[in-house]
Every structure is written in C-alpha cells, then in structure tokens.
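Here is the structure we will look at, set down as structure tokens.
Missing here: one protein chain of the complex. Every other protein chain is in place.
For subunit A:
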Amino acid sequence: MSAEELGFDPSIKKKKKSKDVAPVSADSETTTVASTEDDDLFSGLKKKKKKSKDKKDTSEEPSADVTDDLSESFEGMKLKKKKKKKVVAADIDEFEKQLQDAGIDESIVNETSKKSDLIPYSQLLDRFYGILKEKNPELAGGQQQKLKIPPPEVLRDGNKKTIFANVQQISQVLQRNPSHLIQYLFAELGTSGSIDGEQRLIIKGRFQSKNIEGVLRRYIQEYVICRTCKSMNTELKREAANRLHFIVCKACGSTKSVTSIRTGFTANVGAMKKKRV
C-alpha cells in the first residue's frame, strides 16, 4: 500500500473501486423500478392464488403450503436478498407443479411467471447489489468506509517553535493514545516539545505541514493499518506480560506485534553541546 492511499484529505485520490461502483449506481433507478414491478407481480400472484383457493375448497392443502412457503420467502426476501433469487427460481418450478396438482387455472399464473422469467439476469444482479449496498455497505464489494484524517494544522510559534494544533483530533480519529503519537513524532523529528493549555502540541524546531503529514503517514502505516486486511479500524494494545505492543484489528480480528518507539541517536546541538564540554 503506497503512502498516497492512506486517506488524507488534501490528496483526494479515489480508489479504483469507486470507479467500478459508479456505473452500477447509475443503473439503480431502473433496477429499483424493476424490483417494484417484480414485487407487484408476485404479490398479485399470491392474491390470485388465495382467490382461487377460496373458490375451490376441495382439498387444497398443497397449494396452501405453497402460499405459506412463498409468503415466507417474500418476508425473508427483505432481509436476505441473496437467498431470494435462488429461492424464487427454484420455487417457481415446484410452485407450478403444485399448482397443477391443485388444479388451478394456469393461464393467468403462467403469464406472470413468464414475465418474471423475462427479467434479465444482469438486471436482477444490479438490483441485488443496489439493495445490498443500501442495507449492508460492508458486504458490497468490500468497499470500506474510508477514514478521513483531517490534515495536520501546523502553525509557527515565533521563530523556533512549531504548533501542531489538531494532534488530539487526529489521534482520536486513528484511535490511538495521543501520547503515543506524540512520542513517535518526537522520535522521528529528532526534537522535543510539550503540550500547551489548548491541547496543542508545541514542537521545537521549524516544520511545515507537509513534513508533519509525511511523518503521520509513516505512523499510520506502521502503527495503525492492519497488515492483514489493510483496515484502519484497529487498536493498539500493550501486553503487560511481555511489554510488547500489538495492533488488534477490529475488522478482521488479527493481531500483530509492532516495535516500540525508539528515539535513536540524537546529537547534542548548539548550546547543549557547549555545556556538556
């Protein structure tokens, strides 16, 4: 995963997937229309059957079963769209048989069932995906809701200090402890700093917004993104027993250990150097 796909606001790069999605959604109007037709057809069918049943009271047990089955499948349809296609396709044949058994006039029924057969597969598929996307966006093609990370607000405080205004907000979006993020920032930038009264981070040294952004990207890649599923919905947990940090993914449930933040070598510069010597 390249750094550009990390989901920062300024570089609004759409994922490839979103392109694929577009044509389908454009078709959604037609599909919804088709779907309503579809439902109407079936509901009509059901009513007709009941009427016919009323007419002929002669041992209609099979047909009654069928209606029950169908109505059940219709109710289930609204919840589980996936099943619906299979169930209907399979049921229509059975249904017709049982209708014949019941001795119901087939001419009307046949008409409707033929119509329903005529709905092209692609349309049904479109409809299925449309509904699935509406109700269960997570299942539809794995299109994840992209985490929007606000761009870092970086101000200059005088000549030698930099204010990073929205650390708290960013760490909240990333579901990380702000102190962890700050620790990483300081280690990477090789400086120190403090937090002021308004929960802003004051960094010693001059840094620009893009500099901080680059470091943030690396932080996200190292400590936020799940290595297994690339999800950003993760948690950083510290195991008390072995003092290791683990990324726990909330999407796929995987855990992976991450290295602790190390400051590394920092040279003493300027006044400090003179003091030491």
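The rule we apply is simple: contacts are C-beta pairs under 8 Å (C-beta built on N, C-alpha and C of every residue); 3 or more make two chains touch, one makes a residue touch a chain; residues count from 1.
Here is the rule we go by: contacts and distances are computed from a predicted model.
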**OP:** Assuming one chain is omitted from the figure, identify its UniProt name from "Ras-related protein Rab-39A", "Cytoplasmic tRNA 2-thiolation protein 2", "WD40 repeat-like protein" or "Translation initiation factor eIF1".
**Re:** "Translation initiation factor eIF1"
Original post:
Looking at A:123, A:169, A:191 or A:254, which residue reaches the missing chain?
Top reply: A:191
Original post:
On subunit A, what residues meet the omitted chain?
Top reply: 187-191, 205-208, 211-212, 214-215, 264-267, 269-270
